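A single protein chain has been omitted from the complex, and every remaining protein chain is retained in its original position.
Labels run A and B following the written order; every chain starts at residue 1.
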Amino acid sequence: MSGSPGTPCLQLERVSRHFGGLKAVDDVTLTVEPGARHAVIGPNGAGKTTLFNIISGEFPPSSGAITLDGRNVTKLKPHQRAALGVARTFQITRLFPELSVIDNVLLACAALDRRKFTMFRPLSSHGDFMERAGRLLDQFELSNVRDERARHISYGAQRRLDVALALAGHPRLLLLDEPMAGLSTPERVAMRGLLEQLDPSIAVLLIEHDMDVAFSFAARVTVLHQGKVLADGSRDEVSANELVQQAYLGGSVNS
Amino acid sequence: MNAVRALLLVVAVAATFISAQTNDTRPPIKIGFMVPLSGGNAQNGRDILNGFLMYLDEIGYRAGGRQIELIVEDDEAIPAVGLTKARKLVERDEVHVMAGALLSSTGYALAPYITSMKIPMVYPVVSADDLTQRRRSEWIVRTGWSGSQPNHAFGEYAYQKLGIRSVVTIALDYAFGWESVGGFERTFAAAGGRIRQKLWVPLSAHDFAPYLAQIPRDVDAVYALLLGRTALQFMRQYEEFGLKGRVTLIGGGTTTDEHVLPFMGDEAIGTVTALHYSAALDTPANKAFAATYRARFKKIPSYYSESMYTGGKWLIAAINAIDGRVEDRAALVEALRRVRPSDLPRGPMELDAYGNPIENVYIRRVERVNGELQNTVIDTFPRVSQFWTFDPDRYLSEPLYER
Partner (left out) sequence: MAEPRATAPDWRLVVAGLGAVFLLAAPPFLSAYWVGLLTQVVILGILAMSLDLLIGYTGLPSLGHAGFFGVAAYGVGILSTTYQAGVVASIAGGFIAGTGLAALLGLIVSHVRDVYFLMITMALGMVLWGLSFRWIPVTGGDNGIAGIPRLETLIGLPATGPIPFYYLALVVFAACIVLMMVLVKSPFGLTLQGIREHEPRMRSLGFNTWLHGYLSYVCAGAFASVAGIMWAYYNGFVSPTYLDLTASSELFLMVTLGGPATLVGPVIGAGAIVILKNVMSAYTARWLLILGIVYIVTILWAPQGLWNLGRHRRS
C-alpha cells in the first residue's frame, strides 16, 4: 500500500475547484509527507474546508490531480479514499446521534473490515472490534459515556468522539477540520494533549484558526488566501513571510 | 338484592312468554351476508343490502318455522378481506348459509373456501362468467347474471333491430368489461356486424377525452360499458364531444343503471342498453317492489337493489322448501337449485344445471317520464341462458372472453 521511500503521503497538483464563477480553490499545489504535522491556515472563505472536501473525495476537483502514496486518486469516491487511508473530522461535528457512543466507534472500526457485511452474527460477538473500540474510548476519555447516545454527551466529548471515529480505521492521513472550534479552555487543553499523542506515523493535516495551536502543533504551514496558496513552508518561514504578515497575520496572531 | 332478584324473575318470565308465543323450539337460522360497505363500492353494496333487508322485513325475519338472524359484514371490495369475513361468518358466527359479494375478484376468492367448508352461498351480483361455467362450485348458486349473458342477446338485437353495422366499444378494463364486450362482439359479429375498435379505460379513469377523440365519426354506434362515476363522466363528455345525436350510444346495462341514472341529465336520453332488470319494468311485481323500495329508501331501486331482493326471495324459498332444516346443507343447496319462486321484480327466472339464472333480458332505452330519467323497456328476450343459443359443452370448451 504505502509508496516507496520518499514518496509523499499526499500530493495535490494544481488543484482547482470552481462553484459557478467562484474559485473556491484556485490552482493549489501541496505536498504532505508521511508522518507530517501540517497546518492549513487562512481567513474565513480562504477555501480550507473545500480543500479538505477535495482531498477526502466529497466532490471532485474541477481540474488538477490528487495523489495518495504515489497513486492517482482524483476520480475515487470518499469510501474508496478512506480505504486507502484517508480519514477526516468535520468542522461541524458529524456523528451518529441516535447510536450509543460505543456503537459510533464500533461502526468506525468496522468500516474498513470485510466483516462489515456479516449479517447473521451479532457485532458484540466480534471480540477484536469490541477490544479496539474499548481502547479508543479509553484513549479519548469516553469510557464513562460509552452507552449514552451520541447526541446526549457534552459538546467536548462529541468533538473527541469525532476524532476517535476518524482514527478507528488506522488512517495514514488524518484531516482535522478545526478540532478546537467551540471548545472551552480546559477542553482545548485536553484536545491538544490528545493531538500531540497521535501516532507519529500518521500524517496530520490540520485546519486551525488559532495561530498558537497551528504554529505549535505543525512543523509545516500552508497559508491559503482566496483559494490560492499564499505561502507554504516551515513555520518559521511562513511566519516571517511578508505577504502573510500583510494579508493575514498582521496583529491577529493572538486572536 | 331483592330488587335484582325480582328483576331477574321478570326477565325470565318474559323470556318464557316470548319464546312460548313465537313457539320456537329450534335456534334461529343464521345467514351470513357480505358486501362492500366502505370505500368506492359502498353505494352498490348498500343497495344490495337494502334489497335483502326489505325482503326479510316482508317475511318478518321468519322462514321454515324458524327465526332468521342476519349477520352483515363489510368485505371492503378487497378479496382477502372478503375471505377473512367469510371465515368469521362461518367459523365464528357459525352461519348456516351465506349470501353476498359484489366484485368478481371477491367471488373467485371466496369460491374455494365456500366449497371446502360446504356452506351454501348465494351470489346475487357477481357476474364473472366462469363462476357458473368452467370454475363453478356445487355450493354456489348465482341468482344474478353472467356478464356476457345479456350482451349475447344485445349483439344480435343491435344488428337486426337497431340496424347497426359498425361499432366502437369503450369499456372498463377488467374482466367484467371484457366479458360484456366479448359477449356483444360474438353475436354481433356472427350476425354480420363489425367491431371497428375496442377502447379500454382503466377503472380510475377521470377524463374520457383521449378515448372519445379516437372514435371515427362514420361509425354506426358506440357501445359503452361503464359504472358509477365513470358512467356519469362519460355521458357528459359524449355530449360535449358532439357525438350525441350523431353516433348512436348503446351499452351494457350498468352504464345507465339506476345507481347512476338519477345523477345524469338529458345527455343520457336515447341510450339503449341491455340488462335482466329495469326499475321501469311494467309488471305488477316490479311496480310493487319499486314503490315500496322508494318509499323506504328514498331512491329508485337499482339492479343491485333488486338483486338481493330476488336473491333473498330465492334463499327463503329454499329454506321453506326444506322446512327450515338448514343444518342439512346438502339439502339446502339442492333446494336452492330446485326452487322457482314466482312474482320476482325482474320477471320469470329459473336456474340452469350450472347454477346460473335463465331469465329475461330487457332492451331498455333511457327516456324522461314524469320528469325523471328511466330505462324504458322497449323489447324483451325471454328465457335467456348464459350460453345463449350455443351448446353448453362446446361453449365451455372455448376460452373465456378476454381483451
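Miscellaneous remarks
Operating definition for what follows: a residue touches a chain if its C-beta (ideal position, glycine included) is under 8 Å from a C-beta of that chain, and two chains touch if they have at least 3 such contacts.
Predicted model only: the values in this text are computed from it and were never measured.
Contact with the omitted chain, checked across A:14, A:71 or A:116, is made by A:116.
Note on the undisplayed chain: of the listed residues A:15, A:82, A:136 or A:173, the one touching it is A:82. Residue B:111 is the one among B:31, B:97, B:111 or B:153 that touches the chain missing from this view. Only one of A:36, A:165 or A:205 touches the chain withheld from this view, namely A:165. Listed for chain B, the residues touching the missing chain in the whole complex are 37-38, 42, 73-74, 76, 78-81, 83-85, 87-88, 91-92, 103-105, 108-109, 111-113, 128, 135, 173-175, 402-403.
Residues 56, 58, 77-79, 82-83, 87-88, 90, 94-99, 103, 106-108, 110-113, 115-124, 126, 129-130, 134, 143, 146-147, 149, 151-152, 165, 168-169 are the ones on chain A that touch the missing chain.
By definition in this document, only the chains that are shown with their structure count from here on.
Put simply, the C-alpha centre of chain A and that of chain B have 75 angstrom between them.
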